[in-house]
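Structure below; questions to follow.
One protein chain omitted, others in place.
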Amino acid sequence: MPLSEFTLRRRVTFHEVDSAGIVHFSVFFRYMEEAEHALWRAAGLSIAARGANVGFPRVSAGFDFHRPLRFEDEFVAHIRIVSMREKSIGYICTLRKGDEKIATGTLTIVCVSREADGAMKARALPQEIAARFEVSTEAHV
Amino acid sequence: MPLSEFTLRRRVTFHEVDSAGIVHFSVFFRYMEEAEHALWRAAGLSIAARGANVGFPRVSAGFDFHRPLRFEDEFVAHIRIVSMREKSIGYICTLRKGDEKIATGTLTIVCVSREADGAMKARALPQEIAARFEVSTEAHV
Amino acid sequence: MPLSEFTLRRRVTFHEVDSAGIVHFSVFFRYMEEAEHALWRAAGLSIAARGANVGFPRVSAGFDFHRPLRFEDEFVAHIRIVSMREKSIGYICTLRKGDEKIATGTLTIVCVSREADGAMKARALPQEIAARFEVSTEAHV
Partner (left out) sequence: MPLSEFTLRRRVTFHEVDSAGIVHFSVFFRYMEEAEHALWRAAGLSIAARGANVGFPRVSAGFDFHRPLRFEDEFVAHIRIVSMREKSIGYICTLRKGDEKIATGTLTIVCVSREADGAMKARALPQEIAARFEVSTEAHV
């Protein structure tokens, strides 16, 4: 069964919090990526398998920050696939602490092949990867 | 003279690079913030002065990634103010390596007062801060 | 019952891995700290409770790295208290992946009071904290 979403449960660690006492905004992008990679694992995949000849660089990422997270807060990061194209996947990620909506993120990744010289070239998603995912039918919150 | 832009020169450090050999996408948000804080210093300000009763949390941030940065690459992060409202400031940040456009970011911050219980409440930019900045008249690239 | 050790189970995330494909050495110190804070939580405490008038800066930290950790590796970080003095606590932390010993760390923290001007001054551990911990009797591995 192809997957379209995943919910990661997480607790804020000390080094993620800045001097204003709230999680640094750059860290939300890491939370979103952790949820993405957990979605891939749930689909039986690794987004960066050793020796793989494809990679998945990010082409755009954004967050709207609604409320802060603080040290030791428990929260969930819910990620779902909102687009699948020949070479790219788009996600929306929502962070919540209990009933509070904390932040909403978007992320688009593209599939690339790796050339011998380190260059990356966009290519179609491998069929064995594309077959594991599908676009979420959940209404956009 | 109010300021509206700043250009930060920077070199990629080792721990900023991920296992694909390129700067991790979350780090671009730190580069943008470093450029923002350098703009504030150039204006004679600190965005997080010790003992300040105002703070500047981020309400939204995004990046489009055009080309990768690699270990020891030298690049510039050019940030400019594209909006100033009563309580918020908007920036656009462009990263370039030589003639290559690497990434384009956006950032919106809001001014908050800090309550005794740690709560943050939006408030007008202090006049002594607002007076140091103005919106860039540079054509949007 | 006072506590003297804790075992944290963790998986390596993508942004923790460097361009050599192994967890960056600075991240091991964050793993050790995560284990420490989990030990404090298990003892009913927060090492950085909001509004606390004491803090616990690190006065020394070190690691010997035996084997690398890679993306998505699962490992355990086992931390235990090896010394308790009037104002300080010493830990040893061992990271293992299955039967493999990955790294061995040491950490010493000191209790400080926070002055109004941000200065930190060493002071005795609060009794309600000291009472929750004791030195591990486990043989030093």
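So that you can tell them apart, the chains are marked A, B and C in the order they are listed, and the count of residues begins at 1 in each.
Keep in mind that, in the parts below, a residue touches a chain if its C-beta (ideal position, glycine included) is under 8 Å from a C-beta of that chain, and two chains touch if they have at least 3 such contacts.
Computed from a predicted structure; not experimentally measured.
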Given C:G44, C:G98 or C:G118, the one touching the chain that is not displayed: C:G118
Selected residue (touches chain absent from view) among A:F56, A:F71 or A:Y91: A:F71
Missing-chain contacts mapped onto chain C: 19-22, 25-27, 29-30, 33, 48, 55, 57-65, 68, 70, 106, 118, 120
Touch list for chain A against the chain that is not drawn: 14-15, 17-21, 24, 26, 50-51, 71, 118
Contact footprint on chain B, counting only the chain that is left out: 13-15, 21, 30, 33-34, 37, 41, 46-48, 50, 70-72
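Basically, only the chains that are shown with their structure count from here on.
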Numbering shared by both copies at the chain C-chain A contact, with half separating same from different: same
Highest-count interface - the chain pair sharing the most C-beta contacts: A-B
Separation of mean Cα positions, chain C and chain B [Å, integer]: 33
Euclidean distance of C-alpha centroids - chain A vs chain C, Å: 28
Residues of chain C engaged with two or more neighbouring chains: 14-15, 21, 50, 71
